[in-house]
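A single protein chain has been omitted from the complex, and every remaining protein chain is retained in its original position.
First chain written, first letter: the chains are A and B, and each begins at residue 1.
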Amino acid sequence: MNALFANATTLLLAAEDSGEHAETVLADGGVLASAAWLIPVVPMVMAFLIVFFGKRSPLKGWGMAVGAMGFVALYGTVLFGIAMFGDAIGYQGAISIGDVGTTTVEGTTSLLHLEWGWMVDGLSSMMYFVVGVVGLFVFIYAKSYMKGDIRYTWFFASFTLFAGGMLVLVSAPNLIQLIVGWELVGVASYLLIGHYWEDHENSSAAIKAFLVNKVADVGLFIGAIMIGLSVGSFRFTDIMDVVSGGGGTPLATVAFWAGVALFIGAMGKSAQFPLHVWLPDAMAGPTPVSALMHAATMVTAGVFLIGRMFPFYNSPEYAEEMRWIIVIIGSLTLFLPGLIALVQDDIKKVLAYSTVSQLGYMMVAMGAGAYTAGLFHLFTHAFFKALLFLGAGSVIHAVHSNNMSDMGGLRKYMPWTFWTFLIGSASLAGIFPLAGFWSKDEILASLAYAGDNYPVDAGGEALAYTALVVAIAGAFVTAFYMTRAVSLTFFGGYKGHGEPHESPKMMTVPLVALAVGAVTAGWLNIPGVTAYFTDGVNAVFTAPGDHHAESLNYGLAVTASLVGLLAIGLGYLLWYPDKETQQERDTFRIPVLYPLLVNKYYIDDFYMDVIVRPIRGPIAQAVNWFNGHVIDAVVNGVGFGTKALAKPIYAFDQRGLDEAFNVTAAGTAATGTFLRMFQTGKVQQYAVMIFAGTVLLVAGLIIF
Amino acid sequence: MIIMQFLILGAALFSLGVYGVLTRRNAVLVLLSVELMLAAVNINFVAFDRFLGDQLAGGQIFALFIIAIAAAEVGIGLAIILLIYRNRHDANVDNLDLMKL
Partner (left out) sequence: MFDSGWGLSLIVFLPLLGAGVVMAIPKANEQAQKVVAIIFALAAFALAVVMAFQFDYDAAGTMQFGTDLEWIEVINSRYIIGIDGISLPLVVLSTFITVLAIIYSWEHWPEPHNPKVFLMLILILATGMTGTFVALDLILFFVFFEVVLLPMYFMIGIWGDRNEVSIPVFKRVMEMRIYASLKFFLFTLFGSAFMLLGFLALYYRSGDGGAERTFSILELAARNELFFGTFAFWVFAALFLGFAVKVPMFPLHTWLPDAHTAAPTVGSVLLAAILLKLGTYAFIRISLPILPDEFETWAPFIGILAVTGIIYASLACLAQTDMKRLIAFSSVGHMGFVMLGIASLTDIGINAAIIGMVAHGVITGLLFFLAGSMSHRYHTREMARLGGNQKLMPIMGAILGFTAMASLGLPSLAGFWGEFMALLGSYNPLEGLNVALFRTLMVFGAIGTVLTAGYMLWMLQKVNFGEPKSEWDGKHFHDVDGWEMAAWVPLIVAIIAIGIYPKIIFGATNEAVIDLVAHAFGG
């Protein structure tokens, strides 16, 4: 019908005063950019095709799914490569899908446009790469893992739908499309968490995930509405134009609350404390789902959102003032759930809480103004966390149980899994020179930097340094619980039945591939040596303007490493399986702390008992009762009342009005009967009456 | 002129006539009484005619009218009574109440 194509071409950027980049010219990108709409579309279309044709295809839909992911992986690699190593592309294309009314901003009225589009810039390219590559490996792994599954084809359809939704999200050039992608991944998450819906618990976990996210989405919607209507457009480039134009705009007036609102949305999707409760329960889904969605990609959408809106959050006239909230929440998130990981028996739950904790790191970085650091951690985390989950899946597959108490000593039986898992754990713990070390270190360095430069009226030094301390403590906890997990799973004696064996090649090869990533991914951004990642993600339309480290902050690096090694050592001592003291140690419980941790700080209970159960139970019942017994009672009352009113009226009619007529008639008859007495038929009587009458008449005439 | 005596005579006759009409049981006697009333009225008319000295002699003319009409009325009345007697063999007015409601 009426399609509009909007082409943004070359944009000249003036960087902020960080000094690293003088002027970045974003290339047009040519065909690569203008065809990039295929990246989200191919998986979405493939998902539909799998639903209808998957069962009939030779590989039962897997081939189609992996094909789509492979395509995305390839495309994403190329684009991100260009962003990092070559002339970065800055492109956005869009198709109009309707105009909806008008908005008036500072006097000018314009039509409000709705568009689907795609963006090719550093940030989105990075996400394409992550989603594509990690996704590809997870899909390959899943072929073997999901073999014999009750709903194999449907699984891959939903999984591909997820990939498509995630790509719609990260390619979005406007807030509305971002919301669309956001909700789509929410649905995919719901479908996949509840994959084994025969069990009530699984479908409940799926609903929990969806609803917690929906609650947070209230914030997202409101934030998007506030921003969109204050700017007159939902496009990121338009919003950033307003931001870079200085303060005093309608957007500036609402910026604080809009920033808070958007962050609330991010809190839901990225499982920030206290909206993190859905993520551990989401482990009910198959492990590949946990690996891709709830570790590497979907949960990072919140961090991505802050990243996409970063100039908005980095500008003092706009939302910079609310960043202390992000720092605090991020700090809480990185520390508290980590402690819960220490008391989990289910290996996936340990990893889930670990993910929550790492997301906290990313958010803290964003809150402290460290755009690159946060995204870098997102990048490396995707690799090693996916690796850890897939490794856990491998173990679960072999042992047929999620619980570490059924495992032990698996390093003998599953060497590939063991070594890759170990590499992943080490990377997570931040051991030099693995990927996690570099990204975590960059976050710590940014926090330290922020200490000197954080806006004073938003907490300033104190806040940033507190966050730094918490982050270092968090590093300790991370290494601590990972050591526990590794020890309980791979060391000691096997506590389960039978003899576990290594997983098939289709599962171990992706493990190795991801392990390579977990080792090398960090080398893209060695401070002072390489800055490819920085170049990549900073190649966006409006420069985020964050600080990039010139050289390694040796003090912090050493501190963090020492802390990590200390934790590993301590953990090793505590948990290394020793046949004699094992039992004792396993059942050792710290008095107050243990129940608090096992009950997850009672937050879940609070949500269930104070919010969910009352609403679903008494409140809903009360509303329903009110509807039937009060409102309807009025309505029915009018109806029955009218009918009841009719009865006396009818009675009045029958006995009252009618009676009157009847009485009148009877009266008339009675009079007649009386008068009849005079009609005797006797003439003489009549004569008497005539005579009497005449006499009276005459008398009357004479007297009167 | 003396008038009072004639009037009293007329009144007495009239009253007798009324009494007869109202109380006699035989229909013929009722008719008789009616005749008596008419006669009394005649006396009254003539007496007033002489008393007032009417030049038109209205009273006397009225008396003549009355005599004529009385005769006609008696003729019809007696005819009716005769027919009633033939049909019902009873001339007692108390029993003639077929028009009763």
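Definition applied: contacts are C-beta pairs under 8 Å (C-beta built on N, C-alpha and C of every residue); 3 or more make two chains touch, one makes a residue touch a chain.
Computed from a predicted structure; not experimentally measured.
Visitor: Given the contact rule set out at the top, which of the displayed chains would the hidden chain touch in the full complex?
Guide: A
Visitor: Using the touch definition up top, pick the residue from A:G30, A:G98, A:P415 or A:P433 that touches the left-out chain.
Guide: A:G98
Visitor: Which is it among A:A35, A:L49, A:V78 or A:V180 that touches the chain not included here?
Guide: For the chain that is not drawn, the touching residue is A:V180.
Visitor: Can you work out which residue in A:L26, A:I39, A:L192 or A:M226 touches the chain that's missing from view?
Guide: The missing chain is touched by A:M226.
Visitor: To test your reading of the contact rule: which positions on chain A touch the chain that is missing from view?
Guide: Chain A touches the chain not shown through residues 1-2, 96-103, 111-112, 114, 116, 176, 179-180, 182-184, 187, 190, 194, 197-200, 203-204, 206-207, 210-211, 214-215, 217-218, 221-222, 225-226, 228-229, 615-616, 619-621, 623-624, 627-629, 631-633, 635-637, 639-640.
Keep in mind that, in the parts below, only the chains that are shown with their structure count from here on.
Visitor: Let me have the rounded angstrom distance from the C-alpha centre of chain A over to the C-alpha centre of chain B, please.
Guide: Chain centroid spacing, chain A to chain B, equals 128 Å.
Visitor: Of all residues in chain B, which touch chain A in the complex?
Guide: Spelled out, the residues of chain B in touch with chain A are 18, 21-23, 30, 93-94, 96-101.
Visitor: Provide the residue numbers of chain A that touch chain B in the complex, in ascending order.
Guide: Touching chain B from chain A are residues 676, 679-684, 687-688, 691.
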